[in-house]
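All protein chains of the complex are present and in place, except for one that has been dropped.
And then chain A:
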Amino acid sequence: MDHGPNPRLDLMQGTLDLLILKALAWEPRHGYGIARWLEETTDDALGVEEGSLYPALHRMAERGWVKAEWGRSENNRRAKYYSLTVEGRRQLGVEMSNWLRFVEAMGKVLEARPAVPLVAER
């Protein structure tokens, strides 16, 4: 697929987990499902290397945030479906609020104005 007119954004470290948790917030999905959801929701703006989803998913399974089950996908293929565990849902809440606080703080910094107007005194 072409990258289109907008260059894709590089993903920040540690945010992949949050994206995955969010993608699973309403329904179980398989890996490709997660990738498609992210693509649609962000207009394909995030530069996620799709393969990196899988180590992340398995690591989250190891931590007990998600659990995996084999099932049938839309076109009747065998696929592994991931869903959030209770622990995973809690983690989603924690990471979301962290992220929002971070965004807020970043916003404040980026929108900051000088405290004293810059007036040239001649």
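Just so we're on the same page, contacts are C-beta pairs under 8 Å (C-beta built on N, C-alpha and C of every residue); 3 or more make two chains touch, one makes a residue touch a chain; residues count from 1.
Just so it is clear, contacts and distances are computed from a predicted model.
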{"item": "Among \"CoB--CoM heterodisulfide reductase iron-sulfur subunit A\", \"ABC transporter permease\", \"3-oxoacyl-(Acyl-carrier-protein) synthase\" or \"Phosphate-specific transport system accessory protein PhoU\", the UniProt name of the subunit that does not appear here", "value": "\"ABC transporter permease\""}
{"item": "Sites on chain A contacted by the missing partner chain, in the whole complex", "value": "1, 30-32, 35, 49-52, 54-55, 58-59, 61-62, 73, 75, 77-80"}
